[in-house]
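A protein chain is absent from this complex, but the other protein chains hold their places.
Labels for the chains are A, B and C, by order of writing; each one numbers its residues from 1.
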Amino acid sequence: CGILYKQPIYQGNLMEQTAVEQLQAGMSMQQVQALLGTPSIADPFHHDRWDYTASERTDRLGHIEVKTFTVWFDNGVVSRWEGEYFPEQDQALAVRMAQYGNLSKDDKKKGR
Amino acid sequence: CSTVKGWFGGKRGETLKPAELTEFAPSAKAQKLWSARAGKGEGRLGARQGPAVADGHVYAAAVEGGVRAFDLQTGAALWQHESELPLSGGPGAGDGLVAVGSLEGDVLALDAATGAQKWTAKVGSEVVAAPAVGQGLVLVRSNDGRVTAFDAASGERRWFWERETPTLSVRGNGSPLLGPGLAFVGNDDGTLSALALADGRLLWEQTVAAAEGRSELDRMADIDGTPVLDGTVLFATSYKKQTMAIDGPSGRPLWAHDAGGPGQVAVSADRVVVTDPDGTVWGLDKASGAALWQQAALARRNVTAPTLQGDYAVVGDYEGYLHWLKLDDGAFAARVDAAGDPIRAAPVVADGILVVQSTGGEISAWRLGQ
Amino acid sequence: QTASPFALPAPAATAPILPGTFTVSDIRVDGLQRISAGTVFTYLPVERGDRLDRARAAEAIRALYKTGFFEDVRLDRQGDILVVTVVERPAINKLTLVGNKDIKTDDLLKGLADIGLAEGETFDRMNLDRVTQELIRQYNNRGKYNVVITPAVARLDRNRVDVTIDVKEGKAANIRHINLIGNEKFDQELITDNWESRESNWMSWYRRDDQYSREKLSGDLEKLNAFYLDRGYVDFSLDSTQVEISPDKRDMFISAGLSEGEQYKLSKVELTGDTVLPKAEVEKRVIVKPGQVFSRRLLDLTSDAISLTLSNIGYAFAKVDVLPEVDRAERTVGITLNVIPGPRVTIRRVEFKGNTRTSDEVLRREMRQFEGSWYAQAAIDRSKVRLQRLGYFETVDVENVPVPGSNDQVDVVYTVKETTSGSFMFGVGYSQLSGVTTSVQLSENNFLGTGNRMSVAAQRSYYQKRYDFSFINPYFTDEGMSLGYNLWWREFDYSNFNVAQYSTNSGAAQLVMGLPITEWDSVSALFGIDSNEILAFRGSSPDEIVDYIDAIGNRTFHTWRGQLAWARDTRNDYFMPSVGSYQRISAEVALPGSTAEYYKLEYEYSRYWPLSPALILRTGVNLGYGDSYGDAVTRDLCYTPPTPPTTGNPNPPPPPPPSDPCIAGTSPDYVKTVTADGLPFFENFYAGGISSGGRVRGFVDNTLGPRAASAFGFSRPVGGSVKTVGSLELFFPRLFDTKAARISAFLDFGNVYRDWADFDAGLLRASTGVALLWRSPMGPISISYAIPLRTEPFDETERLQFSFGGQF
Partner (left out) sequence: CARLKGVFKNADANEGVPVAELYQKGHEQIVDGDWSSALTVYKRLVAQYPYGPYTEQALMETAYAQFKSGKNDDAISTIDRFIRTYPTHRNTAYMYYLRGLVNSGRDTVFLQRVWKLDASRRDLATPQQAYNDFKIVGERYPNSRYAADARERMLALRNMFARHDLDVGLYYLRRGAWVAAAGRAKYVLETYPQSLYQNDAVATLGEAYTRLGNATLAADARRVLQQNDPAHPWLSGDWPDYPSHLRRLNPFAGDRSALGH
């Protein structure tokens, strides 16, 4: 039911459009890691693909939306990539997260 | 039953108590000439503030009460200079000038005759030692280990000399001692420096007591008493229980003896008298420095540095008593209850009259009767 | 000097009489008592068949010395046999400490054991000197410069020693005089206001703030620096600091020479670097403007605010460099804020440490930061506050641990320190109110570490018999919907409870449910049935009560009870909140069909104001109003009172039955008409005493408000349908260093009234005093001493009050 508060649950990395556009075939794994960050899913049974999977559950009904952006490697270098990712919304996220309220530095020091 | 006794017998912190006064047959009599008030005294400020005597007048300052002048013989009040400044250093008098330093680093120069202000100046730290006035200069020793020289007439700063102070030192500083063309300064690190009066250049330096030891406390070797010049021989003593005789012009040590204290030495014809931090008064032979006698009956009574009056050495203690000790064997000769408050500054003697100022700001003058 | 009268000869490491080199055919060890040969062989760097020369021999001796077992080691040669002669160090039989007061004996013993000086250990004289120096250093650090420590060693048989360390602590050196020189623009009191070192003052005997310590002083000098930099004095410099001690080592003097320099203003403020968010957005957080006075504190706050905003969207290592350009002539400073976001970080794992009793899920369900998600500092902080609000932990600390081998992943580790989260009272108790009580009462907020709140109580006392059971699971669903139930049976004799003369037997079964609506708000609903039998007798119970029951015409009140409440809680801690507020509004209704139909509204509000790190003010108010709904019930009463037995006529005939129907004015035995209206008396609000809800300390429990006279004439408090209670309480968190105890000064005020009309602010009672709350291992104990300020003649006051096991 909708009235029960469902805390927002985020999963996966925040992808940046500018970074994804710089993705080119032939890049090494380190280069992709430096560009897009460590992938959220690196399946132990598939060493040839990285899945940048992200999910968001932010509405009151608890509906979870999943988007996956996969990068394939061919003996160590990028062969192809496809998929979708959540558009950049840093500003909205910053506002939403600020509602939790940050502890000031000295609150943290005193373990309060 | 031993366990039960242990419960109640808990000794409170077991500090050793100051020694009780012992009875003795007085062989001299001290009479009080006059007494007066210098204002609200230093209390536990540790400045060891005492009066200055020059050409028949006694000048005294107090943290609250400005500077006052009295006649040496009668104690009559001559003039009083009101001041808001917390005057803790001195006064020092000479050449018709009275100079005093304050806790906020001010230096105040007054006309000795009228008490009118001639000039004021500033130094970097608090002044708890009397300025030295002479040879056209006023030398001020401030607590940060710096000696600043001002022109006696105009108060314009001529030069300054600085010596780094150790992380922990003994409270209080000695005033600079003016010699012929030079000044002797006792430092907090156990060294004695001689400075040229013209430009403050360091002429020579001699370590009276080495600042060594395992803890900061053991390393304290302050020379907090003004050195004494007797002819060409300089006598200085250090908190680390070391006294040394030094040849003034060259700085070569003549003798050293392992007794000494934070105050000033008193030098008579053949004796050098010094008080050590535990309250024992030592009589050393002036020529060799050998210890001739020691008077330990005043242990832990915060005994002041000695001053000579006649052939006695005079010290004050924390209960306001003055004690006259015979110079030849250190035995007690006379004792009076001079003030209600502790006496921290060494008494001053001029024309046979002894003047002492208590930490309560009370001044009294004494003469030795037969 | 610590001359140790120890008789053993100095360890003369005699040079090995070993001409030239030889191959070792065998090794023999002499002089062993406690140490086994095997141990010597493991540490001896020489084996059979080795060639041994002078250097190797010296090395062997050093190796054996290093073990610390031996007083003396000598290598000799018999033919090709290497003979190792050792003298073992004695073992310590007894170690005693005498005269130490400031440092507790067992702390000292633990310290000594670390240095290797403990009963049963090998005794090493060099250790003893090191221990003596260490003790002197520890005492010097505490300002006790006159300490004298004399160790004494007594030799026993079988190579054993007794060690006694005699400590003469002497007096502590107190700071007598602090003096700043060169402070023209601000006076010293203002500058040293937040310093820890203080001159001796009348409070020093308690706060011991006049004890000199180097760390405290360096901290204070840092504050001095910050004081000036926060007010624009960029050129401020601390020229010299002197620390002096009086010749008798009892007084300390601190003086510092400083030069203030001039005050600088800000000429320009520029934001550079990768601000991630649109520049205008980040600029909103810049609180320093050109023209303002330069202030390092405001600059720190600005850079914190910016890096905090970025840390909320993944940039865990974001930082802002503040680059000043000082223009001495114009006395202005140009500031460039260079934003360096660093990598965007994701959380690999969230781990918990210290939860030996609480289950992992109980902690994890409070988390607002999920694993496998991007880093959000606000979510991590919020999770820490939520853990603190559970009330199971004394302290909660969180730290980021970078994942080895990766530059953009961290683990978040919460370290908690568990504490008693409930109370267990068993056996016989006594309190002024209830006389001797035998009771068992277990209430636990974290039952078996599962996070469920449960309490079981069986209590018999002078005025009540009580059997309660209540259980609530705060996470019936994973999203935080709570569900629970209460069952109780009570027999209550109000007469001994300082209230009107009647007693009740009541039982109830209730279902409780809580729904979180937002991060801070929640709605709770309760539904239950209960029956309440009232035993009141005309004559002993006040007429009001008997009339009410006669009007209703039934002594047992069956009620279908429903309650709906809304609460918002933004406090940041369960025991000692320092910020935030809690408010709750609830409506309770006896649903139609109950014997008496009424409703009760209650509003509770408390707010915490952090006045300063050592001072927290709590303002609170607690209001209540109840009334019946539906029409009032009136009834005419006819009865003839029984004739009291007299000596002449011991058992008089029973009175005739009341006439039926009873009509006012006409029936012969008509007495009066009674009506039942308003809130039933047994649901009245009470005030006075220490229990929360109607707390006005300094007055006997539940005795405030209107009183009703019973037939025999003495009046009893009956409570009222309007409750207005409030309090101002000042907490001092710093007085105790543990969070388990809390002391406060309070001003309580309040009263209950029969109805709105009777409300009169003038009749509000008030009291002030001090209160101590201590969370003992057995449960919370609260003691308060209150002085009533505004009282009326009949009030029953009570200065010292205590309660055990109650809710905070």
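Observations on the model:
Keep this in mind: a residue touches a chain if its C-beta (ideal position, glycine included) is under 8 Å from a C-beta of that chain, and two chains touch if they have at least 3 such contacts.
Quantities reported herein were computed from a predicted structural model and do not represent experimental measurements.
Among C:G99, C:G273, C:G354 or C:G678, only C:G354 touches the chain left out of the display. Within the complete assembly, C:E371 is the residue of C:D166, C:E371 or C:D468 that touches the hidden chain. Panel shows chain C; residues 33-36, 38-39, 41-42, 88, 91, 93-94, 119-120, 158, 160, 348-349, 352-361, 364, 370-373, 447-450, 452, 454, 471, 473, 475-478, 483-485 of it touch the chain omitted from the view. Along chain A, the points of touch with the absent chain fall at residues 9, 11-12, 40-46, 51, 53-55, 57, 62, 64, 66, 68.
Note that only the chains that are shown with their structure count from here on.
Centroid to centroid, with C-alpha atoms defining each point, chain B and chain C lie 54 Å apart.
Between the Cα centres of chain A and chain B there is a gap of 77 Å. Mean C-alpha position of chain A lies 39 Å from that of chain C.
Per the touch definition, chain B reaches chain C in the complex via residues 11, 13-15, 44-46, 103-105, 124-126, 142-145, 165, 167-172, 214-217, 220, 239, 261-262, 277, 300, 302. Listed in rising order, the residues of chain C touching chain B in the complex are 99, 101, 133, 136-137, 140, 145-146, 168-171, 176-177, 179, 181-182, 239-240, 242-249, 251, 253, 255, 257.
Interface residues of chain A facing chain C in the complex, by the touch rule stated above, are 3-7, 9-14, 37-38, 40, 62, 90-91, 93-94, 97-108, 111-112.
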